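Yeah, one chain of the complex is gone here, protein chain that is, but the others are all in their spots.
By written order: A, B and C. Residues from 1 in each chain.
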Amino acid sequence: MEQNTLEISHLTVSFPTDRGGFRPVNDVSLTVRKGQIVGLVGESGCGKSMTARAVMGLIRSPGKVTGGQILLEGKDLLALNGKEMRSLRGNELAMVFQDPMTSLNPVVPVGKQVEEAILLHRRVSREEARKRTLEAFRNVGISEAEKRSRSYPHELSGGLRQRVMIAMAMVCCPRLLIADEPTTALDVIMEAQILQLMRQMRDRGTSILFISHNLGVIAQLCDYTCVMYAGRIAEQGDTRELFERPVHPYTRGLLGAVSSLDRKGEELETIRGSVPAPGSLPAGCPFGPRCGLCDETCRGACPEPREISPGHIVRCFHAGEVPV
Amino acid sequence: MKKKLLSRLGQSLIALLGVALLLFLMLRVVPGNPAAVMMGEHGDNAAIARMTAELGLDQPILTQFFRYIGDCFTGNFGTSYSLSKPVAELMGGAFLNTLWLALAAALFAWILGIACGVIAAVRKNGILDHLFMGVSLMGVSIPVFLTAMILQYFIAFRLHWLPIAGMDGWKSFILPAIALGWNSAGSVARLVRSTLLDILQEDYIDTARAKGRSQLGVLVFHALRNAMLPVVTMMALQLSGLLSGAVITETMFSINGIGRLAVQAISGRDIPLLQGTVLFSTAVVILGNLGADLLYTVLDPRIRKGGGPQ
Amino acid sequence: MSEILLEARHLTREFPAGKGRMVHAVTDVSLQIREGETLALVGESGCGKSTLGRMLIRLLEPTEGEILFRGTEITGLSAREFRPFRRQMQMIFQDPYASLDPRMSVRSIIAEPLKTWNLCRDREAVTERVLELMEATGVSGEMLHRYPHQFSGGQRQRIGIARAIAAEPSLIVCDEPVSALDVSVQNQILNLLKKLQKTRNLTYLFISHDLSVVRHISDRTAVMFLGKICETGDTETVYTRPRHPYTRFLLNAVPRPDPRRRETGGELLAGELPSPVNPPPGCRFHTRCPFATEECRRTDPPLRETDGRLVACHHPV
Partner (left out) sequence: MKNRQKELAELHQRRLEDGNGPVSAFRADLFRMFRKNRAAALSVLVILLLILAAVFAPVLTPYSYDDMDLGNRLSPPSAAHLLGTDEGGRDILTRLLYGARISLLIGVVPTVVSILIGAALGTIAGWRGGITDTVIMRLADIVLAFPSMLLAMVIMFTLGDGLVNVFLTLALLNWAAVARVVRAETLRLKNTEYIEAARAIGVSGPVMLLRHILPNCLPTLIVLFTLNVPAAILTESSLSFLGMGIQPPSASWGLMVNAGKNYLYSAPWICAAPGLIIMVAVLAFNFLGDGLRDALDPHQKNR
C-alpha cells in the first residue's frame, strides 16, 4: 500500500498556566495520503493551527507536545533532534501562514527570502538559487518575476505576497505542504486563484494539510476533511460523505448554519452557547452543553473515536441520531 | 521623499533659531544688564558702563539679537570675559576632548549594551537575563557622579590602576568613559532586549524557522536586522548627547571638554562663553536628531521606498 | 415603494498619497437607501465601501457631492445644524475587540448615547433603559458592570449594537459587523440585526466582503470596484443574473459549501487589483475584463437601467 505522507496518532499539546494548564490539541489522529489534500476545519480556538504547528515543530513556549506520534513518510518527527528536524523544514515539509501582511521580513527583498530557502537545503551557487527563485515565482503565477523579486513586501499586494509565500514553500519540492488559513486574509477572487494553485500542486503529487474555518473553501478543495472542536477531532471522513451525511451534532450544526445562509428570509440556524474557554472545558464530551442529544453518558465521559464506515470516524455516543 | 526631507530640515532650522532666541532672552534680557551681572560685586559704575558699550548692550534689543545671530553664523561668538580668549577658540580645543570622551564612552556603551541586550533576550527569564537587566537598570538609575566616585575611589585611589583625573594619554579616558558609558549601555541593553522580544513574536520569524533556519540563523539574519532600526536611532541620539559635553563627568575627571567649559562659564558668570558653549552643544544635539531620523529613513525600506502596493 | 431615507449624489473622496499623488477612494457615487430596507455594499478590500459608508453619515467629509437625508441636504450643514441628523444615523463596527472603550463598563458604554441626547430623566431611568437594551440584544443583565475585556467577541458585538440603537436612530451603517466572528456566532448576530430591523423599523447600510452573508440579509445590493459602483439592484436579481462582468467573476469565485458542485475554475478572473492611486482610464475594470473593447478603454460607462437593475458597462454580459 502506498506509504502515507503524514500519519498523526494521539497527538497532544499542552500549555501550563498557573491555573493548572490546558490542552489546545488533545489526542488528535489523522492521515494524509500521497497527493491528497486533507482539510482541518473548525472555529477559532479549536486547535487546528496548533496541530499544524506541532507537525512543523513551531510550538512556542511554554506550550509543548506532550504525547503522540507524527510520522512523515515513516519518520517520527518528534524523535528527531533539532538539527535533523531543521534539515526537513522547508525541504521535505513546508508551511504557508495566514497573514501575508506580516509573514514576510519587511526589510529584505522577497526574492532574497526565497533564495534563502534554497540555499539552506541545496548546495547551489547564488546565481542558481536566483534562477530557481524566478522559476518558482512563475510557477505560482507571479508576472514580471524579475521586477517583483527585487521589491520589498510592502510594495506587493496581499495576493502577490501569498504567492511569494507559496513559492518559498514549494521551491524545494516538499513531500507535505501545510497551509494554515492561506486564503483567510485574501479577497474572494484572489482566494479562488490560490485554491486553483493548490489543486495544481496536488495534481503534481504534493500532499497538503489545509487548515481553514471556511466550510466553502474546504468543500471546494479538500478530498478528506477533519472537523475539530475544543482540541479534538469531532468527526473526520471523505469530504463528499461528510457534507452529505454528517453524523456528529457539531458538524451538522456547522453545515446547517452555513447552508441556512442560502435560504432567503428564514431565521438562520445557529448553535446555542459559545466555544468553551480553553482552560474551562466541561466534563465529558466538550460539545455536551451545546448539543441537543446530550445525556448522562455524554456528560460522564468523553466519547472515543468510532469508525462508523470506512474512513468515516466520529467521537459521539449518539452519532447519526436526530434530536427528537 | 524629498518633500519629507525638506520639511524635516526646516524643523531642525526652526529648532536651532528657537534655541538661539531662547538663549538670547535668558542670558541677555532676563538678568537685567549682563555687564553688571558679569562684573558682579567689584564692578563700579564706570567699568560697567565701559563694558556695556563694548558689548554693544546699549543698542535696542532687536539689533542686538540680529547682530548676535550674524555673529554666530560667522563663527564669532565674542571673547570670553573670564578667560579673555575668543570663545570659538576655547570651544575648538574643548570639543576635541569631548569628542574623544564621547567616542570612548559610546564604544564602551554600545558593545556592552548590545551584547547584554541580545543575550538577555535570547535567555529570556534566565539568570543571565535577570542579571544583565538588573545591571542595566542600575546603569540607568545610578547618578553619574556616584559611578565616577566609586571608580575613582576604588580603581584609581585604592588600586592605582588608572589615573584619578587629568588628561595625560588615553589611560585617563578609561574611567570617565566607563562612568559616562554605563548609563547609555543600560538604556541600549534595555531597548535591544524589548525590541528583540517583540520581533521574535512576529509572524515572519515563524516563516524563517519554517524554512529550516536554525535559532541562531533566525536571530542574526531576521530578528537582529529588524531590531537594529530603533536601536540605531537611539544610538545616534545618545552620541549627539555625549558630543554635547558630559558636564558631570568632565568636571569630576577634570577633562577640559565643552561640558566643563560651560560649568566654568557659569561659575565665572561669563555670558559670551556660556552662550557659545550651550548654543554649540544644542546645535550638535539638533544635528544628532536630524541624523537619527535620516538614518532611520535610509535603513527602513518601508519609509525609503514609500507608497502602497504597486 | 417606501420613500427614500438617504440619497447620495456624485459623492467623491480622495486622500493624499504623498508626492502629490491622490488615492481615488470613492469617485462619483450616487445611490439611494429606502426606509426599512437593507442595502448591501459589496466589494473587495480597498474598493472604497468603508469610506463611502463613513461619508454617508458624515464621519468623513466628502471631497465633492451632496447627501440628502429625508430630502434635506446635510453636506453643507455646520456641526450645530447637523446635530439632530447625527442622532438619526449610527454605526456598528467590524472589530469587536476595538470598538468598545476598554476603560468603560458596559453600563457607561450603552448609556453614553442616552446621556449625550439626554433621553432619560435620571440615573435610575438610564440604568433601566440600559438593561432593556441589553435584554433586547441578548446580553445578560448581571454583566452590567463588567468591562469589555471580560466578554467574548459575539457578546461585544451585541453591546456595540445595543449602543447603536440606544439613541433610536433610523439608519445604521454596519461596517463588516460579522466578518471577525465564527459562523455560529455570526448567524446569531445576523438574526439579531434582522429582528431589531423589524421591531424598531431600522434601515441598514450593510458593508461586507462576504457575499453569502450579504445574499441572506440584504434586500438590495450595490457592487463596488475601485471606488465606483459597477452594478446595483435587487439582491436576488443581481445574484441570479449578474450583468456586469466583475459581478459575475466575483459571484463565481465564492466557494460554495457543497462538494458536489465543484467548478474547475473555468471562469476565473486572473491578474491583480489595479492600484487606486492611478486607476485605469475609462472603465476602471477594463484592464482585467476579457470583454474590454476600445470604447471601454476610452469612456467611463455611467450606470444605466438594464434588465431590472443599474449596470455601469458598455457591454453588459
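Everything that follows uses one rule, which is that contacts are C-beta pairs under 8 Å (C-beta built on N, C-alpha and C of every residue); 3 or more make two chains touch, one makes a residue touch a chain.
Here the structure is a predicted model, which is why all the values come from computation and not from measurement.
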Q | Contact partner of the left-out chain, one of B:Met51, B:Leu191 or B:Met235 | A | B:Leu191
Q: Touching the hidden chain in the full complex, which residues of chain B are there? Just list them.
A: 11, 14-16, 18-19, 22-23, 26-27, 30-31, 137-138, 140-146, 149, 152-153, 157, 190-191, 194-195, 198, 201, 203, 230, 241, 244-245, 247-248, 251, 259, 262-263, 266-267, 274, 277-278, 281-282, 285-286, 289
Q) Which chain C residues would touch the chain omitted from the figure, given the whole complex? A) 54, 57, 59, 83, 86-87, 89-91, 93-95, 97-105, 112-113, 116-117, 145-150, 160, 163-164, 167, 179-180
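Convention: only the chains that are shown with their structure count from here on.
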Q) With chain centres set to the mean of the C-alpha atoms, which chain is at the far end from chain A? A) B
Q: Find the geometric centre of each of chain A and chain C from their Cα atoms only, then give the gap between the two centres in Å, rounded to an integer.
A: 32
Q | chain B and chain C, separation of their C-alpha mean positions in angstrom | A | 53
Q) Listing for chain B: what residues touch at least two other chains? A) 307-310
Q) Using the touch rule from the top of the page, what residues of chain C touch 2 or more other chains? A) none
**Q.** chain A-touching residues of chain B, taken from the complex the two chains share
**A.** 202-204, 206-215, 221-222, 225-226, 229, 299-302, 305, 307-310
Q. Can you list the residues on chain A that touch chain B in the complex?
A. 56, 58, 82, 86-91, 94-95, 97, 99, 102-108, 113, 116-117, 120-121, 151-152, 154-157, 160, 165, 168-169
Q. Okay, in this complex, where on chain A does chain C touch?
A. 43-44, 141, 157-160, 187-193, 195-196, 199, 213-221, 239-240, 243-244, 253-255, 257-264, 267-271, 274-275
